[in-house]
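Shown below is the structure under consideration.
Left out: one protein chain. Kept in place: all the others.
Per-chain numbering from 1; labels A and B assigned in written order.
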Amino acid sequence: MIRISHLKKEYPNATPLKDVNVEINKGDVISIIGPSGTGKSTLIRCINRLETPTSGEIWVDGKCITDKKCDLNKVRQKMGMVFQSFNLFNHMNVIENIMAAPMDLLKKSKQQAYDDGMKLLRTVGLADKAFNYPDELSGGQKQRVAIARTLAMEPEIILFDEPTSALDPTMVGEVQAVIKDLAAKGLTMMIVTHEMRFAKEIANRVFYMDEGGIYEDGTPEQIFDNPQKEKTARFIKRIKVFESTVMSKDFDFIGFNTSLEEFGRRSGISQKAIYRMQSVFEELCVQIVMPELTGDFVLNVTAEYSQENDSVCVQMKFSGKHFNPMESDNILSLRLAQNAADSIEYSQCDDGEYTNLITAKIK
Amino acid sequence: MNINKITNGNELAIALEGRLDTATAPRLEAELNQSIGGVEKLVFDFASLEYLSSAGLRVLLSAQKIMNKQGKMTVKNVNETIMEIFEVTGFCDVLTIE
Partner (left out) sequence: MKRFFALLFSALILLLSLCSCSGGSESSVSENGEKNLVSDFEESLESFDNATLGVIVGSIYDGYSRELFPNAKIDAYQSFPDLFQCIKQGKVDGFLLDTPNYNAARRTDKNLSYISIPGYSVEIGYAFGKNENGSNLKSQMDEFLGALRADGTLDAIWDEWCGEVEPTENIEIPDLSANEKELKIAFDSSRKPFVYMLNNQYAGFEVEVLYMFCEKYGYNPKIEDAQWTAGVAGLKEGKYDVVSCGIYITEERKESVNFCEPYMIADIIMVTYENSAEKAGFFASVKESFEKTFIREDRWKLIAEGVLVTLIISFFSVLGGTVFGFAFYMLSRSKYKAISQITKKIAKIYSVIISGTPTLVVLMILFYIVFGKSDINGITVAVIGFVLTFGSFVYGQLDMTVENVDKGQTEAAYALGYSRNKTFFRIVLPQALKMFIPAYTGEIVGLIKATSIVGYIAVNDLTRMGDIIRSNTYEAFFPLISVAVIYFALTWGVAGIFGIARKKIDPKNRKNKNILKGVAR
């Protein structure tokens, strides 16, 4: 359905896309992942020509859309795009946003546009907000309206540019649910996202983008569980593993908790489990171990999520004299830590500076 | 964490929003030190409390001790996770939970 040939996009300071060649088939649901600045958004924005390729060709349904003579507007009407910042039309209410394009561009009658629009609003669960204005809606609601707006044009492919990145964690789920629904209906989609669990669940194909192009292209199982190429493997590992080192009692506690939370969200861990991880860290490391540490010390925390067991393994290792936190007098903190973890094990170790090791398993 | 205080004569209602942990507990402690004098009824509303650690529990304990002499303290709108914490630590016997 879409064929991309030697696509290159060059900017004065960077060339995010050097040489992209790929074919996208009807019905594909493609997750596009990768580190920042690797051209993920650029790729889909080239497909609907919001960015103009420096060189190369893109064929959509047999038409060459990189050709100057191509009727861009007609091509775009068959493609939909959902933006990170929603981009609803602020001077129109919700139902008008959805009716606008079909009426103006497809020449649908007002009645027809209204009926179809309301139907779409119902599928995304926002029929009662039809007469509200965008600034009266929450982020999640805005994005769902945006999705309904693109659906109103009956596109053949929908491009999603980080659809949930600007959303509060509590609203990410409702939008992902709508997108999953569309995938189930067989719509062709390309989704740029940082939400790894979502990326894995929804797609039949994953692009890992790096080095100016599609570095690796495979099924979700291949990319996430069995990456073939080096950089892919490193990326996957990084998002699956959390690591942080603390060297002073005045470390950024709040920052630490925030990164731990981000790691948890990326891996799709439940909020409860995230709290448990944080509790284990706070009670064992901050409340029990740190008061015992004197002078210079190092404390390293790693957390790894295993999809098979659906559990997180948190390892805490620290330097200094041997000390088993499980034998601490601080019953209160111990109880809380034990409540949070399925199992906590302590052992002495000989790992560089680290002399103590705690392993906790959390469901 | 947001601390919302409402004073009504000698009654003090405190609603907590967010996390009560090592970083935020000192703030609650300071607030209580400032306002607890002369209070006969202290009510904590935990409806928007997301996370509670040992640091928070300690502040609650000292407040309970003070109120035991001055009047009464209750904790209300406790969610499942927080309730579990109270049970596991035995705080459900120390605090009056509604």
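In the analysis below, a contact is a pair of C-beta atoms (placed from the backbone, for glycine too) under 8 Å apart; a residue touches a chain by one contact, two chains touch by 3 or more.
Keep in mind the model is a prediction, meaning the values are calculated, not measured.
The chain not shown here makes contact, within the complete complex, with A. The chain that is not drawn here is touched, among residues A:Lys110, A:Arg238 or A:His322, by A:Lys110. Interface note for the absent chain: among A:Met1, A:Val22 or A:Leu50, the touching residue is A:Leu50. Among the residues A:Ile30, A:Leu120, A:Met153 or A:Ala360, only A:Met153 touches the chain that is left out of the figure. In the complete assembly, the contact with the undisplayed chain comes from A:Phe89, out of A:Phe89, A:Phe323 or A:Tyr354.
Those residues of subunit A that touch the chain absent from the view are 48, 50, 73-81, 83, 85-93, 95-96, 100-101, 104-105, 110-111, 114, 131, 133, 146, 149-150, 153.
Quick note on the criterion: only the chains that are shown with their structure count from here on.
On the subunit B side of its complex with subunit A, the touching residues are 19, 21-23, 50-51, 53-55, 57-58, 81, 84-85, 88-90. Residues 253-254, 257, 272, 275, 278-279, 282-283, 286-287, 330, 332-333, 335-336, 338-339 of subunit A are the ones touching subunit B in the complex.
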